[in-house]
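A single protein chain has been omitted from the complex, and every remaining protein chain is retained in its original position.
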């Protein structure tokens, strides 16, 4: 079930989500990481980062908040240890990169150029822009466009560059359009929603970081709406859909809304082998609906009823 | 446990949420509507409205989507039947008003002026602006400010006017600031998040309206964050907090984040007497924490640890 | 209104009936107000569930007094996660019920011959209705249909209640090979019916309405629309219904229904927004 993401072709459309699979090693205890479409690694920055103070998570109804703060070893250690491990284990790797200013994104990109272990760059622009008093890049068309343009120019031309967008904006299609114009080859939708919980015992915010990112099935309707909107406005741009995917039918919703692949994030915390299970269930679901190829299902829900018959029409729809 | 919302004083801080209690009559079968702080009525427009085609709802993890489309009888019938019934039953009433353009909001406001049954206007600006190709008022500072300013000028000066904001914006504090500058006396936070579900059997959007509003506990962390942010930026403006409140401790979180009252919405669908239960639980929770008054708890979670002692300090915090 | 109450109801018995499961629960408040056509809204999933909304089930019966005083009965078919959860419950556990809800079947003012048509578990609310009609002296005929034999419900009880019942299945696995509407005209003529009552899938209800109309009698049908609240506050459960004034409006099937006069329902427009609906003109941009 080949998934096609710009110039990249993957054996299947199920990926991990950045920050929910570290660099694959721990999940490899539960399933072969090479069996996935790709491993998307935790967003990496130039230097080592401590991350935020604990508590870093709070469970919420059908979701969770995290305020990890991009704890990580820095790009050099990442390349030497994590990327090498992933390559040695035959995994295709999407490297998620992050930064506090445009130059940092470019610096990381350059370090990754020419590394055969990298299949794609996912640019996490849900980071505070240190040059703009901490405003998140992804919340501003200009900042988003500047980072994506710079990464696209710096990156090996053969390497697809996907912009990972935040749902915390008035119109996600405007940000997507700006990124597309700046050279993004596709989109990863969505990052977490900003949320918070107050601990009613301490009567203070439950997270060390006060606010945190909301993920899990709770946000799935919002994620699906974002995929739907961006696919509608920019139908030729491939999308990696994510946000609360727990089973094959959840993944199918994203495909039908316009995603060419999906990432499984928070679900891994409850079920470490969720990504391979979702893959098997998605394959069965597509099959049951008579789709000969994944491509035939991508964006299918956008078709007007009268266009649901035809070469790609699943039997279910034709009957 | 008096709640104070600008010039309005309510016997307690628990209200219904607009669109989740109709005009009180049906809930009165389960509890006395006069026992609540106030009944917030379904958003009313000038003329009768059919609302959207069905299906109008989809259950989602810890949430639901609705695409009712503001079905309602129009302001005249509302005043004659619903408002009269509420007054006859001793309920304090917050009338939620909606419109497709500024004049419509003004027209409704004028019709409500001088009606003793009305305690407050809640201006639902999460409506498409027909003069701006359907862009939602609440997603634009100018449109928001224009509507709120016009309603404030048209309304009886003694009647508090609250702006009900949408979370689907890049920075809700900017919209709040614009509404405050235009004369809003306070805020109702939040309306639903835009979301969607795709039916994997029909492979088409599950809702007649394609997208719908996400409500319920799933959105509580987002709602709480919005209340926190707006209270932080505009501490002197009272807030009615809502979004996924199901029990007294949920309500307490909103109070601690800065809300002076709360609305219980979707929870009513699972438990018709949720509002009175939430009220009893909230009272007990405040009591257990040693708060002598509701006012002492409003925004308490914003205090730095060293300011948690003092006249309003609950015993729990002082020990 | 139906004077609904919210009750924590102990499950008295759970019994498998064909593909369905019959619940008998102790809910005196619900039982007290019961009339045929009422439904209950049942909380599903237990504490900490991700399912917020109640599930609606037509009441199959209520026993306000006597040996099983204060019990009500309803029939559950497996559908999605909520009904799956219900089907895993057993006697002694409790359910959270709100009911009785809805507008019941209108009863004729005096004795009046009637045909009752049930599709699948839709037969359930017709059994207490049959009893009430018979008690009022009305001759009753009953047709019970389903796609296949295992999906039939209530044919034995119906036979016991009324003396005779006509069974149809789409696949011929039981009774007459065909649809309920194939045998309805004969039944109407046979008993000289003045009214038809029906409960079952929407296409069936529509077809029953058509047959009734050709015989110039009314059909009172109980519809099934997805409901969020079940008590009339949310406006999700509407369908387009013609009023006395000739104008059509979206009416709430949970309070103004679930029983409607089939002739008033605009079947072809269910699931769309007809232009001539009251207030449809105000829907620009919505």
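Labels for the chains are A, B and C, by order of writing; each one numbers its residues from 1.
As a convention for this text, a residue touches a chain if its C-beta (ideal position, glycine included) is under 8 Å from a C-beta of that chain, and two chains touch if they have at least 3 such contacts.
Nothing here was measured: the structure is a model prediction, and the numbers come from that model.
For the chain left out of this panel, the touching residue among A:11, A:183, A:208 or A:290 is A:208. Note on the undisplayed chain: of the listed residues A:2, A:81 or A:273, the one touching it is A:273.
One of A:56, A:89, A:111 or A:233 touches the chain omitted from the figure, and that residue is A:56.
Across the entire complex, the residue among A:1, A:15, A:36 or A:68 in touch with the chain not shown is A:68.
Annotation for subunit A: contacts to the undisplayed chain at residues 19-22, 26-27, 29-30, 42, 45, 47-57, 59, 61-64, 66, 68-72, 74, 100, 128-130, 134, 208-209, 216-217, 266-273. In the full complex, subunit C touches the omitted chain through residues 45-51, 81, 84-85.
Hidden from this view is one chain, which touches subunit B at 61-62, 217.
Just so it is clear, only the chains that are shown with their structure count from here on.
Nearest to the global CA centroid, when each chain is reduced to the mean of its CA atoms, is chain B. Among the residues of subunit C, those in touch with two or more other chains are 50.
Looking at subunit A, one finds that residues 61-62, 217 touch two or more other chains.
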